[in-house]
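Missing here is one protein chain; the remaining ones are kept as they sit in the complex.
Right, subunit A next:
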Amino acid sequence: MSDLLLKLRDLHTDIGQYHILHGVDLEVPRGQVTMLLGRNGAGKTTTLRSIMGILPPHRGAVTLDGRAVTGLNSALIARQGVALVPEDMGIFANLTVEENLTLASLDGPPDPKRLERIFTAFPALRTFWKGRAGTLSGGQKQMLSVARAMISERRLYLIDEPSKGLAPAIVSTLAKALRELKSEGATILMVEQNFRLAKALGDRAAVMDNGRVIWSGAMADLASAPDLQSRLMGLSLEDHT
């Protein structure tokens, strides 16, 4: 197995009075796409937010490339090369597309080569370059949100349900861009409910339930075992797609 970029050990995170994560153990190998699967409320989004430092875990450790980043301020974690594409996209609606991307490029102005690649993947962003991001459609906002992560070289991409609520044509545009990102050797930890997309992109899978990782292994093993899927996630996902 290739070396690990990210390792979570016994992660416990609360939101207010609720215990959401009850000891998450997860390994994300470098240069691979790891899919985080599971029912709604299993703690997938909370896991991503805990890694990013938005919800600091009260127990356990997050190790990035051998260095502990547990409990660091999320800005500092971002500057270690971790980019989160949040579930709600989180674009800055009052700023232009250009400003959104420039802000996300932490080390100076955006690299023209990367920008060109983003434009090729998401032509709409070129069209609305000077327009306010708030006027974009839902799908375009998601593209901007993903593009914001792609604007600089990152060590780790955390992507939360990019396909949620989007039309199939836009989902396939996003899938193509993510596949390209993967082929460049990016390390991605992604939450995805759309099992077909998860299957197509993922190298590895981790299934969560009730605040823990209950199964992890190769995506292929999970994809080829419908009974395992229904045991882990409580429903046949093949029917669900």
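By definition in this document, contacts are C-beta pairs under 8 Å (C-beta built on N, C-alpha and C of every residue); 3 or more make two chains touch, one makes a residue touch a chain; residues count from 1.
Simple rule for what comes next: contacts and distances are computed from a predicted model.
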{"item": "Name under which UniProt lists the unshown chain, selected from \"Ger(X)C family spore germination protein\", \"YciI family protein\", \"4Fe-4S ferredoxin\" or \"Branched-chain amino acid ABC transporter permease\"", "value": "\"Branched-chain amino acid ABC transporter permease\""}
{"item": "Contact partner of the left-out chain, one of A:15, A:68, A:103 or A:225", "value": "A:103"}
{"item": "Touching the absent chain when the full complex is considered, from A:83, A:118 or A:197", "value": "A:83"}
{"item": "Missing-partner contacts on subunit A, residue numbers", "value": "52-54, 73-76, 78-79, 83-84, 86, 90, 92-95, 99, 102-104, 106, 148"}
